[in-house]
Each structure stands twice: as structure tokens, then as C-alpha cells.
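Missing here is one protein chain; the remaining ones are kept as they sit in the complex.
Per-chain residue numbering starts at 1, and chain names A, B, C, D and E are given in the order in which the chains are listed.
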Amino acid sequence: MSELHDDAPQLTHFREGVPRMVDVTDKRATRRSATAQAWIRLPAEARTALLAGGNPKGDPLDVARLAGLAGSKRTADLVLLCHPIPVTGAEMEITLEEAGIRVRATVHTNAPTGVEMEALTAVMVAALNVYDMLKAASKAIEITGVRLLSKTGGKSGDYAVAPDSTGMPEGTGA
Amino acid sequence: MSELHDDAPQLTHFREGVPRMVDVTDKRATRRSATAQAWIRLPAEARTALLAGGNPKGDPLDVARLAGLAGSKRTADLVLLCHPIPVTGAEMEITLEEAGIRVRATVHTNAPTGVEMEALTAVMVAALNVYDMLKAASKAIEITGVRLLSKTGGKSGDYAVAPDSTGMPEGTGA
Amino acid sequence: MSELHDDAPQLTHFREGVPRMVDVTDKRATRRSATAQAWIRLPAEARTALLAGGNPKGDPLDVARLAGLAGSKRTADLVLLCHPIPVTGAEMEITLEEAGIRVRATVHTNAPTGVEMEALTAVMVAALNVYDMLKAASKAIEITGVRLLSKTGGKSGDYAVAPDSTGMPEGTGA
Amino acid sequence: MSELHDDAPQLTHFREGVPRMVDVTDKRATRRSATAQAWIRLPAEARTALLAGGNPKGDPLDVARLAGLAGSKRTADLVLLCHPIPVTGAEMEITLEEAGIRVRATVHTNAPTGVEMEALTAVMVAALNVYDMLKAASKAIEITGVRLLSKTGGKSGDYAVAPDSTGMPEGTGA
Amino acid sequence: MSELHDDAPQLTHFREGVPRMVDVTDKRATRRSATAQAWIRLPAEARTALLAGGNPKGDPLDVARLAGLAGSKRTADLVLLCHPIPVTGAEMEITLEEAGIRVRATVHTNAPTGVEMEALTAVMVAALNVYDMLKAASKAIEITGVRLLSKTGGKSGDYAVAPDSTGMPEGTGA
Partner (left out) sequence: MSELHDDAPQLTHFREGVPRMVDVTDKRATRRSATAQAWIRLPAEARTALLAGGNPKGDPLDVARLAGLAGSKRTADLVLLCHPIPVTGAEMEITLEEAGIRVRATVHTNAPTGVEMEALTAVMVAALNVYDMLKAASKAIEITGVRLLSKTGGKSGDYAVAPDSTGMPEGTGA
């Protein structure tokens, strides 16, 4: 990595180049929320299989919703330098759209740091579960557009993407 | 879901609409491998922060690589209907390209089912770790193009995408 | 399910039929305790084996007690929509009675929600451990009467069953 | 414990009174299955709440079914002296009967030891999840009749209870 | 154990001889820190292998540092009677000295109990990871001198060993 900028922002997870878990001991616990989104691009066979599997007792999207909710509680297990955060609320919205499956998670906490990672983990875990259930139908399913839609609380302030920018990314691997 | 196709393929994770863990008890353990990929789209500030953080003792990409390797062992914890599989080998390749960060994981097993989910979990967990370390620099980082590149072993046969189709998806949320 | 009652109480874990983790972010952390109980019905062979195994260094009931204490810390891993709660105290009482083995757990927390699930998980995990150690002696061991004995703290108020109602249920599968 | 019998069967989990994880290294991996059952006794308010909550997208029994399937993979985390076993298949059947909720789990493996504990853990975890979702409606829910219904495979031979003995135990705590 | 002292201090984890998780519900959450240390004694072959493996992208000591940081979050999973504590900060320092590898971890929390166990777990897990990566080079690696260097916060007061007493213990198994 030769493009070093001397005045670039320091990464907070590193001190003099050594990774650490940032010390937030003295920060006050406050209400924080974050919403993340992922899209699942479905080849035709996968869409057909999903629709065929749809029924009141075991829709794949219902499985994914629960997996995502439960997955939000695993964030600190997966993200090595992430603080363990008590999730105090979580909702997921998974819908089949024309473009693909839209996965959204909103996570709340009362903690000294934010829950962006918990919301992102929730949508990723939900998307992985959808993938697992549909992978026999198509090997070309793609998870895409995983990003933060909004956050509130914390000293870095609120954040939200433009509401009309949340559609599924058009491009695919090429 | 009104588009039901009567002759559509049944989802293997469901029997008469009820989810289950598919019975693979009688399938033979054989060598199986899978390679998955994810891309991380970096806004300029995030790229600058990453480069500024680069040094021999704690590159964020090194952290992510280890997180991904360790994450592959968590797959059955996250994917509710997934069989626990003994990972018998895993490699990760995380590189900073002009387009963004490319994350690849190859996972091996000797088991009655495949390791696609383990490879996908590895790249997702690695990407989440990169996101975590760079999120202070930009809230607009995006994980995209998460998909299977190839698999070998198992009765469903080998699979590989075209080598020239593995670039970062162009499109972004809009 | 055809017996739908329109004016029935809504389940708090669901909003318009969609499961979620209830948002307790704004509830105040207060002292809460809960006591749960389970009984283990022992066929004669299992009782004999248990008594034969009794000795200072490795009584099965001692193993179960520790497993239950440790198990209380796993509740949010097992109960998908349950908030992660910091257990701040736990005691177990496991006694061999004439009727069978009585397992009791009391769990404390300082949190915005109660610890009923943690106490129930503790007795269940303890009972499973007893079962595991005695299952070679009898396949007809039964865990029964798993319920909440009392709780204190929280806005729903205190609760306690009648002290003379805590004996082992008489009936068995028939 | 004064009723010591000198010629009583030794507990396999103990050697000279010291607990251990039994050495099964030299036993052959073979197909093994086990079915376990639990009942959930529902006070009237809990039954009403369950029925009111019933709808295609989030039935509490669907949540419990998934939790049980996932819970079977946690057995060795909870049962201290239990071997880690690769679950190679699992099914759950959770039905609302007149007497209460019947929870059944069948678990399969290809391993040197049996999966009784995995099946019992699955029904217990499922029952705990039902309890969690209904506990706001009634504090008097009771989990009862947790036991093994049948097992196949392994050197100790097959086992099954009489089919007409699987109803909900009549008695309750008194 | 025949040397019983009647006036000896009671172990807090036991009440009348029965283990429990001590009730700290009413203790106030305050800032607490702890620093622990371990040494790894390296036979010549292991030192040679470590130095040969040293390079910017994958130094074994970098792997161990991350493993230790992540390991601190696992303490309550490993230490049966330990309260789950939210780690709010952690740093590790792993250096190759002439005597061997020195591993230090400092962990912070805002909790009603201390983080000594979290700091000790971090150094132990880091040391185990070093061992794992070097074990092919020598089977005689030894982890030694694992102890608390200092702690601050909490009612038992601050504690620190003498700064000149932190060298690697001289003796080895004999």
C-alpha cells in the first residue's frame, strides 16, 4: 500500500498500527438505532422455487426473518474488534419485490456505542439464510447492496440516505 | 404470493411446507470445496482511511482475513437449517483493487454436504469486519456482489462462473 | 387455527403478525428476580444408578447444578426473540426427593426486562444434564412440571405460586 | 445419600467418582435417530393469545419449530459431559391439541454415540421459545412430559414407548 | 482435604458449600480495568520458525493479538460461575523478547464486578493461539507466569505488582 497519506484520519480500531477494542468505558449509554438493508438478486429458477415454497407454515422469508433477528445477537462473536452490545429491540422486514428480495433490519440499543454493525449483521445473516434455502434452485443468487440506511443517536449525529436511493443496485458481476 | 407454480421445484429445506434440517445421514462424506466472493465499495474517505491505517502490525485487511477464517466455523450457528460441517481447510484472499476491496474465501470439507454456505459466511464476516473498522471514515460503504464463484465435489456436480465475470458490480443503490 | 378471537390480547413478540424483538430500549433497568422449577421422574433403575454414583468428587447433581448456572447465560442464544440480559446472580438447588429430583433456579438481573426465561433455561439445562448422566440406566426418565414459581420486579408486578403447589406432578404420559 | 448399593450400576460419565467425557473414539460411526416429546400446558389466557397471534407470517409455533431445529445444534454447549455430535437431519412437529401444545423432534446423526440428548434439547428449546412468546398472557404455563419416545441405532438397541402412551400427562403441580 | 481451618475465609462463589453465581445485582456499575500477563517459553526451533514466519501480512503475533481481543469476549462462556460483563475496551501487547514472548492484555468495563478474568482469558487465549501456530516447530513450548499485573476500580481497591517483577519466570518443569 504505497498511497499513504500522512494527514489521513487515523482508524479508531488501531493505535500506532496495533488493533484494539476502542475504550468506550466513559461514554454514556444512550438510545441508539440503526437500519440496514440488503438485496438478494434472484435468478428465475430461484424465484420460482421461492414462490412454490410459499405457504403459511414455513415460508423461507419467515425463516430468514427469525435468523436475522437472532443473528443480531451474534455480532460481537463475528466482528472481532466490536464491543458486545445489548440489543434492546430489533425488527426485520423482508419482502419479495419485482427486482429481488429486499431485507431490512432495524436494531435498537441503550449503550455507549452504536448498533450499525448489529443491523448489518442482521441483514447479512437473514440473506445467508435465504441463500441457503434457495441454493438448490440456483447457484447464481447474489447478495448485493448491503449498506446502512440510517442511524440515530450517538455523538456522530443522525444519518439517513435519500429515500429514493434504496432500490436494488442494477449492476451485477461482469 | 400469488404466483404459485404447481409444478415448481420443492424447496429441500421444507417438507409439506414445514422447515426441517434435511436428512443427509446416509450420504457419504467426500471432499468438497467452495469459493465465494464479496466486494466492498469504498467511498473516497474510507479508502483514504484504509491506506492511512496500513502498516505491518495491524492492517484492517489482515484483521478481516482472520475474522473470515474464524467466521467460517460459525456458519451453522447463523444459518438455522444448515448442517454443522467440519471445516477442514480455509483460505482467504482480500485485496485492495481500484474498484474496491475484493474478498474471496475458499473452504474445504470432508462431509456429506457442501460448503457453499461456509464460504459465503466467511466472505460476509470478513466484509463486516472491514466495514466495522472503516465505518468511522464513511457511512456509505457498501458490500456488494456476494456470490458463489465455484464449487467442486458432491452429487450436484462442479460449478464455476466465467473468470471474466468476477469484477465489482457497477451499479449502486438508486 | 380457526378459533380466532378478534378481541384477544396481541402477542408482544409480534407486530401485525411479524415476529420481532420487542423494543425495551426506553425501559429503566431495575432489579428483577425469578425462580423456576422442574422435576425429574426417575424410574427405579435410574434412582439406583444415581445413588450408586453418589460420592464426594462427582455427584451427578453437582454436575447438573453447574450446568444450570452456566446454562442461564445461554438463554438469548436459545430463545430466538429473547433480549440478551446480563445475569447478575444465580443459585440452584437440586435435591433428591422421594418423588424424584427437584430442580430449582433463582436468577437475578438489573435490566429493563425480566429473567423468567433465564430461570427456566437454567432448570431445563440442569435437568437435561441429569438426564444425560442417567440415561444409560433408564430410557424412561421424564422431565416434568417445568414452570415459574415466582418473580419480583418489573412493571407487571410480583408473582408467586402457592407454596403447597410445588410438588411433583402425579400424572405421567398415558 | 445414604441408600448406597454396592452392586449398583456404575454411571458411565464417572470413573471412580470423577466425571469425564466417555471415550467413544473407537466406536464406529453409524446411523442413529431419536425422537423426543414435550407438552406445554396452556392456561386459557395463553391459548387465547396463541390463537389470536396465529397468522401466515408469524405463528409462534413456527418460531418455536425453527428454534428447536437450531437448538439441536447447541446440545454439546449445554450438556457439559456430552460429546459434540454432527446433526445430519432434524424434523420438528409442533401441534396445538385440545390438551395443550405437543412438541416432537426427531434428530438423526452418523456418529459413534446416540442423539437422544439432541432430540431432547430440541424439544426443550422449542418449548422454551413457546413459553417466551406466551408468557405475557399467562405466568402459569407449564412444560411437562419431556421424554424420549424412541431411538434406533447403536449397540444398546432400539427403543420405543407404547404409541398410546404419548398423551399429555394429566397431573399438574399440587 | 483434611487441613480444614474453621476460621478460614469463605469462598464467595459458594454458599454452604454449594456453588452459585454471586449476586451483584445491587452493586453499582463503575469503571474497572485489569492488566494480565503471560509468557511463552520458546525452544530454539520455535523461535526460528516464528522469525521465519514474520512478514507484514501474517505475523503469528498479530493473529494472537486479535485472538486475545476476541477471546476476552468469551470469558463468561468459559468460566462457569463468572458474570457476563460487557467489555468496553481492550488492548493487547505481544512482544518477542530475548527470554520468550511476553503477552499482556488490558481490559476495561463499566460494570458491577471486575475484569480480572477477562484480562486473564485474553492472555491465555492469545498464548494458545501462538502455541497453535508454532506447535509444528516444537512440542516443548511452555506457557508460564500467567497472572494479574494490576487492577483499578471496584471496592476491593487498586492493585499492582512491582514493576521489576514482571520478567519471565526462570524455572521450567523439572
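Keep in mind that, in the parts below, a residue touches a chain if its C-beta (ideal position, glycine included) is under 8 Å from a C-beta of that chain, and two chains touch if they have at least 3 such contacts.
The structure displayed is predicted, hence computed values, not measured ones.
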Note: the excluded chain touches shown chains B, C, D, E
Touch as defined at the start, partner being the missing chain; which of B:V24, B:V87, B:V103 or B:M168 qualifies? B:V87
Residue ranges of chain D at the interface with the undisplayed chain: 15, 18-26, 76-77, 80-81, 83-86, 112
What chain E residues would touch the chain not displayed? 1, 3-5, 8-14, 17-19, 45, 48-60, 63, 66-67, 70-71, 74, 77-82, 96, 116-117, 120-121, 124-125, 127-129, 131-137, 139-148, 151, 156, 159, 161, 165-174
Where chain C meets the chain that is not shown, the residues are 56-59, 62-63, 66-67, 70
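The criterion applied here is as follows: only the chains that are shown with their structure count from here on.
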Separation of mean Cα positions, chain C and chain B [Å, integer]: 37
Distance from the CA centroid of chain C to that of chain E, rounded to the nearest Å? 33
Could you check chain B for residues that touch two or more other chains and list them? 18-19, 56-59, 63, 66-67, 70, 77, 80-81
Treating touching as the only link between chains, describe the layout with one word: line, ring, star, complete or other. other
